[in-house]
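What follows is part of the complex, with its chains left where they were.
Chain lettering (A, B, C and D) follows the sequence in which the chains are written, and residue indices restart at 1 in each chain.
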Amino acid sequence: MKYVDTNQIQKNMNSRLIKNNILKFIFFLATIFGLIVLAVLIIRVIMQGANWINMDFLTNKLSTSPDRAGIMGAILGTFWLMLVVIPVTLILGVGTAIYLELYAKKGRFQGFVQTNIANLAGVPSIVYGILGMTIFVRALNFGNVVLAGGLTMSLLVLPIIIVASQESIRAVPQHLSEASYGMGATKWQTVKNIILPAALPGILTGSILSLSRAIGETAPLVVIGIPALLIPFPGGIMDKFTVLPMQIYYWTIDSSLVEEYANLAAATIIILLVLLFLLNATAIFIRNKFQKRF
Amino acid sequence: ACGSDSEGDNKDNNEEESSENTGSEGDSDSEKVEGSVVIDGSGTVFPLMAKLAEEYMGEKPDVSVEVSRAGTSAGFEKFLAEDGTDFNDASRVIKDEEKAKAEELGMEIKELKVALDGLTIVTHPDNDWATELTEDQVKGIFLGEYTNWSDVNPEWPEEKIQTYGPNENHGTYEFFYENILEEQDLVSDINLQQDYSTLVTLVAEDKNAIGFFGFGYYDNNKDKVQAVGIDFGDGAVEPSLDTIAEDGDYAGYTRPVFTYLNVDNAKEKPQVLDYALYIMNNVNEFAGETGFAPIPEEEAKTLVSELEALK
Amino acid sequence: MSEEEATSEVAATTKQNVHKKIVYDTKDLNLWYGDTHALKDINLSIYEKEVTAIIGPSGCGKSTYLKTLNRMVELVPSVKTSGVITYKDKSILDKSFKVEDLRTKVGMVFQKPNPFPKSIYENIAYGPKIHGIRNKKILDEIVEKSLRGASIWEEVKDRLKENAYGLSGGQQQRICIARCLAIEPDVILMDEPTSALDPKSTLRVEELIQELKKDYSIVIVTHNMQQAARISDRTAFFLNGEVVEYDETDKIFTNPSDNRTEDYISGRFG
Amino acid sequence: MALDNKIDNQDKPSIQDMIAKKKNGKNLTSITEKVIPVLLFLIAAVSIFTTIGIVYTLLIETIEFFKRVPVMDFFTGTALKPLSQNPEFGVLPLINGTIISSIIAMLVAGPIGIMTAVFLSEYASERVRRTLKPMLEILAGIPTIVYGFFAFTFVTPLIREVFPSVEATNILSPGLVMGVMIIPMIASLSEDAMTSVPNAMREGALALGATKLEVTFRVVIPAALSGIIASFVLGISRAIGETMIVTIASGSSKNFTFDITQSMQTMTAYIVEVSGGEAPAGSTIYYSLYAVAMTLFVFTLLMNLLARYVSRKFREEY
């Protein structure tokens, strides 16, 4: 008593194989769809903005007239912003990661903090903007200066840095710290001399990637309030500032006021993308260069 | 410094000298002005103010003037506050409540009339029917009395009118609501926007659009939107720098625009007063290119001398 | 015959112990990993300048016992102990006893060579440095002396600045031993130090251990019966967390008192 | 031993002696040992303070808002006229805009993301995967403002070229672009879920004469379903929280409509609009900022918790 009809199976086989091949092709198309959009986006931006990039554009102050406008102010603003974000997030992020991975007793509190961090990573950036506006700009009365923006951004990227640092600390083999303890080293000596140096490449990679997130973020700064026209260069963390994404934002929405602003926005996008690309390349370089040395 | 002695006798040649005046001021002035000036308020006035700020900073690089454009009403809220802004641009006169608020705070404010703006009714460039409208028709459209163009005039297309305008943060909205619609509510499905540039785009992209905003935004986008000629009773008048000028034919929809100065701040911070003087000395020079009609010279001069008196 | 009898018998019958000093004395040691009772009533004395081997099947508690001797076992959070271990008459399991002090006196070498991902020099200088010795000249001397002590000086003296991970497994393990020597401990604990090495490297390390015995007391865990027989003076046989038999190595390998020991040594289980 | 002698001969103290001597001055070390954990604990607590900060600020001002506007009016109102003389604060237009833009985004990102994941994990060779994956990740690293610019200056005009009835600002274009932005996230999370399905499972099916397609749809995807669902939920959460794309490309009309060719406002875009107008502290519209932000926060929080729950709860045991 045969249930399986060999001929029938033979007949089905061809259509099944054809189906398989067609869908494989569709899956492939889906995969490159994103890349095609990416290519279109980049080509489009370059075509629109590349002509506008020259030394003057990079070094000039902001101006209402397109042919005089430059983005040095926004570049410096981004720079100052990072000067706040980098130390704050590194200290807080790596500190938290060290605490959670190496000091905290694995228990309720640790689990709670961990869940909390995971949830913070999912909070929309604009909500951080509201937090920053309420606390830094208004309650602490910093005003819409670099410090307020930087602290807001720091809180925003903190969960990312924490998780990345935790992962690279976890990746340091236990036997290294055991060797250190075996020499009579105290916990902090072991952490400082052995674990952190070994985890450093991973921490750096994670940090650079989250910094590029902070560099590209716009929404929280919109909430904090960045003036539409701010010409002088920021010179410190208590100065008002604008950053590259904000400049893109204003120029994009004002493009219906002055048409060339759209080109300026595109040119600024190129600069921003190049900056982010360099950062990511650095991160990848560090990752490849220092990965798995023990 | 140069102002106080020269103002009285300089009245006639003020116009020619004004720019030199400020120029020489920078050189001769021993006390260098520096610090920051914070301006917020009208989006209509923004292009003019931004231009002035930029030019000013070219001459006085140590002063930082920042200009925002939250809208007249929103701007007043930030102006009328402890540690508020130094100037508030306004496309309407200050309201009584706002004046009361200032008194409450013990704040002295000064109204500076900077230019004249014609409220412009705009349509899509392909709109070849509603090129002229009477005041009543405008009212009817924005009050929602007409649904389709054909309701206004049977010869016009039987398509739904899409209305656009700036939102309630804006003085332009309030001017329109108070002076043109006589405080009757706007049609409920009107599309109100915070950003003027978005507004321009929307009208430029919608064949059945009709919207309103300051002349400057129309002037900069003549290729994208067209202005409707308004019939105030003596035939249609198109807004232009000439017709919106003092006593021009477009007077029905023309309004003065202002910037309000926090006098206390001006007394405390030399750079604020310095900038105020710069505005009143130079505003007429830049009014035209940013889409405003200049105010009469005398008015400007009076304001300059009043400001000088604050020194 | 019970183990207790066996152990006491040992103490009574071995003559040459009389003049040997005891470094470590373990009394009724019990240890739990959470609910796992990993060490049961251990009683054991480690003698000075001897090699003591610990043998037994996998999971019998050898590593656990070794790590108890320098309290490294506490790195596992769920560990609980009872009983007493004295090191040079100080009770080391007391909470008040500073583990860092203990570990400064007691070096440890691990199963898998685990140099730090630093230069060879830095590996050796690590111990002295964390203990506050900063003088460059003294450090140089310590590094040379320790590397010589671990008989690897000749092989690495020209590449002290290179990363220790560039060395072969056997060399790495000797670096780890040299790292231990750099703080001149009294005791060296070794947990299967040759199990990750090839036969030739193993031989070198075994020779080294014989050398070191002159100056240090050594406790070595090993899976390799031959190795225990070759290099140790005394051998403890662990089974299921208990010490089945502890005696001079010759005695254990030629004439064990307990037949489980005999079974294990002759390869009948484990 | 030779070395020992060497040092002893020169009358130098032994290393242990040196160590012992140093130890006397080593109080600092023990203080450090005590202080560091406390310090690190405080630092770790920052994340908790941040959460408390967010919840506290949102809650306090939201309560204030609900003192002025009844909760029911807020959550059931279809009219949002915050600035009007007779303001109305119905949040439904915003929720509607948020949901519609998220749905459009997920209609793009869901299928394409999962197809990408299938291709990368089941069909692509190791080399192809290693080239394509990082390229896709670039897509995830592009700032949202750039996507906003792209949606507004390229995608919208393109759509209007084909469908002239679409408005210059509309929810469709930002929704689509947002979808593209989310593709890598869904692709990479789903791919992780699929690659963690043991190969034994695939081999079992292949040995029965199944094609790759049948293996994928009948074995791999069912086994990886929890991970795939979690990636979808996280994608939705991302779409809900996305701000700049919708702000730029969808305008600020507060229509309560389901017509995707029209301008709509999302919760995030509302926050941008209101704070861009710098709503004065104390006004109802200012408090509405917090009420909307709170709604947004709760939405995304629920989504994130749901994703964690799904991926933990429904993980197949294999």
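To be clear about the criterion, contacts are C-beta pairs under 8 Å (C-beta built on N, C-alpha and C of every residue); 3 or more make two chains touch, one makes a residue touch a chain.
Because the structure is a prediction, the values reported are computed rather than measured.
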Open item on the list: When only one copy of each protein chain is drawn, what copy numbers apply to the whole complex in this file?
Closed with: A x1, B x1, C x2, D x1
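One rule holds in what follows: only the chains that are shown with their structure count from here on.
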- [ ] Select the chain at the greatest separation from chain C, using centres from the mean of Cα atoms.
- [x] B
Task: Per-chain Cα centre nearest the global Cα centre, belonging to chain - done: A
Task: Most extensive contact between chains (C-beta pair count) - done: A-D
TODO: Let me have the rounded angstrom distance from the C-alpha centre of chain B over to the C-alpha centre of chain D, please.
DONE: 42
Task: Distance from chain D to chain A - Cα centre to Cα centre, in angstrom - done: 12
Task: Centroid distance [mean C-alpha coordinates] between chain D and chain C, Å - done: 51
Task: Where chain C touches two or more other chains, by residue - done: 101, 104-105, 131, 183
Open item on the list: I need the residues of chain D touching at least two other chains; which ones are they?
Closed with: 276, 278
Open item on the list: List the residues on chain D that touch chain A in their complex, please.
Closed with: 29-30, 32-33, 36-37, 39-41, 43-44, 46-48, 50-51, 53-54, 57-58, 61, 111-112, 115-116, 118-120, 123-124, 132, 135-136, 138-139, 141-150, 152-154, 180, 183-184, 187, 211-214, 234, 237, 240-244, 247-248, 268, 271-272, 275-276, 278, 281, 289-290, 293, 296-297, 300-301, 303-305, 308
Open item on the list: Looking at the complex, which residues from chain C come into contact with chain A?
Closed with: 70, 72, 75, 77, 100-105, 107-108, 110, 112, 114-118, 126-127, 130-131, 163, 165, 176, 179-180, 183
Task: chain A residues within the chain D interface of the complex - done: 16-17, 19-20, 23-24, 26-28, 30-35, 37-38, 40-41, 44-45, 48, 91-92, 95-96, 98-100, 103-104, 113, 115-120, 122-131, 133-135, 138, 155, 158-159, 162, 186-189, 209, 212, 215-219, 222-223, 225, 245, 248-249, 252-253, 255, 262, 265-266, 269, 272-273, 276, 280
